[in-house]
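A single protein chain has been omitted; all remaining protein chains appear in their positions.
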């Protein structure tokens, strides 16, 4: 990614809005080369998303695996800030899509962002394996782990606030294994993820589970999705839950829902005691 | 939809965050009654969305039809304000999901909002047919048309700035017809939409085509989706294009892309001539 | 407000981006005719906002009154959905400005939107007084009140969930009175607001107080601000609180703050009991 100003690019002959995604003309809509009418009814939501994002049509089996990831992340209830923000928005008198935007706006580096970080780590680990064929996966993983520890960083993709045996992870892992057995995906990134899990378990001396971010990251690496695309994909996965929760709140017709009821133990002022302006 | 304050509802014994969508407990995620691990890999993105939003699992054929609507609306190029806003956001240094939120935030009453308006009209027309069994569809439609004219309003779902034979419309219409023939959907709302098209054609004395909003509205009515849900569904459809375009811009690495190049014919100041503060 | 497509306007010779607000050229920035360097240091934030929005420079005394309205609405603590949404956003890993946008995005028709509605009502009442010089204010107000009741609507600008003697209202009211006495503003809209308060008190048989929206609306009417501008002005008033609260949360370094702690009484699932997919 070069860093140039839009004006410089334009001065060099690029159109102001240059895109390789779609070509829109009168009565013709081309997506990555395909006429839209051939895509509608023939490819799934997930294949369309991959085509738009990555340029090619994913095989049906791979698309089903990616679809499983989208379904798995769709909702985690109103305690998730994204869901709560969208529901609160729905009680404040803005349009439905703006409620959805409010929820998606908060799916940042921290809330859902671990997928991207884990993908970077897994891709980097694979690349180290390629450039150091003499090394074993477990030793590369150990080196990375030591590096992360030294920098005070957490290995992304493991552990969860609430779950220690997340039903989504078990299921996604199983679906991915089936595709490995069928030869549809290689399993390289799932093995890398598993190696990190083992390393963490050994280092901490306790059971460590992959979380939904970790398994989603490994699967998306198997499908050659760029790490930088992860937040956009998650926006459309959790987007489903955001849409549904905002809609439920809109239908309830409740006005101005704040984050919590008026109870003293939930909100506390810790600033200076009452004082007055100097005259 | 009652209009009550959140505090009143809470005072009446409702939980602050009451939902019938999902139940999240340790190692258990229930969606509309279903354990999440049974849904993952077994239902499609579109079925999951419908389940979250409407509470039940759509049949596979119906889900494919709705999926076709989602695929059809995914992109309309960077001249669409939603796509452009997301791409501009991507050059300004905010996180990817916030770029997506920027695009979705503008999919309001005007940009994509015609689907909701058309659904309201089609549902209302069906309801008039039910309560006035003695009347013909064409005469109810004509009365509505006259009413809209008197109020200076456009019948939503017909005509397009660019297309007069939109390939998406033809294709979606054909897919829906197939499902009518198979008995999966009744075709009532497609007939209503067609009746409005005929009425418009007669009144204007020229060829009128249904637009993507019109056919999407008729299909969503066939699937009993509430009109008020339309903007949320479109957010996830156009959301795909928004994600892809923002990603393309992020990968380009261009900085601060405004809406258009620096050319005098594109931006013009029409305010007061230069003046000075009174001393 | 005409409703035309942007393409039609452009076809008629309007520039794509036509504005009477500012003219930006090399080393020259003109705002409503004034060179920016003459404004900087000479006019206040509030005067600049009014100049940008309404085209002229507000007198110092009037600007101080509007500034008082901006200061008064700046914060209402983390139970306000706008403040809470911005704080939650700050724990999710997005940029500071995106946290601010998240908060401002929810300041819609319901949350803060009563100012616009009250301004419409006050302007309309004044216009009825003008066109019916034979009628008394109190009787026009009574007719409006009856009309609102018949339509099941609330008179905007009166009553508050929490306060029944809001210190902001008392103070703003006093500041406005002083300007009436000094002849800076006419007091017409404050009198109209007071007439509605009296009517409500009489009709309900209990003490009714003007709320912050009501007094803010009356003052903005005194300053000839269009009702439709109210949400934008409030965005910059409450924007201060949103900025400060998001910043406090960013500085705290807390991760993923949902709306409420994990306590059973705050979140409740009310959907179907556990069930399973049909095979």
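Labels A, B and C are assigned to the chains in the order they are written; within every chain, residues are numbered from 1.
Convention: a residue touches a chain if its C-beta (ideal position, glycine included) is under 8 Å from a C-beta of that chain, and two chains touch if they have at least 3 such contacts.
Remember, predicted model here, so these are calculated numbers, not experimental data.
A.B. asks: Of the residues listed, B:71, B:101, B:141 or B:218, which one is in contact with the missing chain?
C.D. replies: Once the missing chain is taken into account, the touching residue is B:101.
A.B. asks: Considering the whole complex rather than only what is displayed, give the residues of chain C touching the chain that is not shown.
C.D. replies: 1-7, 9-10, 16-17, 19-24, 26-29, 31, 35-37, 39-41, 43-46, 48-49, 52-53, 64, 67-68, 70-72, 74-79, 84, 87, 91, 95-98, 100-102, 104-109, 112-113, 162-168, 170-172, 175, 226, 228-229, 231-236, 239-241, 243-248, 250-258, 260-262
A.B. asks: Give me the chain B residues in contact with the hidden chain, please.
C.D. replies: 77-82, 84-85, 88-89, 91-94, 98, 101-102, 105-111, 113, 161, 255-262, 266-267
A.B. asks: Since one chain has been left out of the picture, which residues of chain A touch it in the full complex?
C.D. replies: Within chain A, the residues that touch the unshown chain are 5, 7, 15-23, 30, 32-35, 38-39, 42-43, 55, 57, 93-95, 97-98, 101, 105, 161, 259-260, 265-277.
Criterion: only the chains that are shown with their structure count from here on.
A.B. asks: Let me check something: if the centre of a chain is the mean of its CA atoms, which chain is farthest from chain C?
C.D. replies: Looking at centroid distances, A is the chain farthest away.
A.B. asks: Which chain pair has the highest count of C-beta pairs that touch?
C.D. replies: Comparing chain pairs, contacts are most numerous for A-B.
A.B. asks: Interface overlap for chain A and chain C, more than half of numbers shared or less than half: same or different?
C.D. replies: The interface is built from the same residue numbers on each side, given that over half of them are used by both copies.
A.B. asks: With chain centres taken as the means of their Cα atoms, state the distance from chain A to chain B in Å.
C.D. replies: Each chain reduced to its C-alpha mean, chain A and chain B end up 24 Å apart.
A.B. asks: Let me have the rounded angstrom distance from the C-alpha centre of chain A over to the C-alpha centre of chain C, please.
C.D. replies: Each chain reduced to its C-alpha mean, chain A and chain C end up 36 Å apart.
A.B. asks: At which residue positions does chain C touch at least two other chains?
C.D. replies: Within chain C, the residues that touch at least two other chains are 93-94, 98, 101, 105, 161, 259-260, 266-267.
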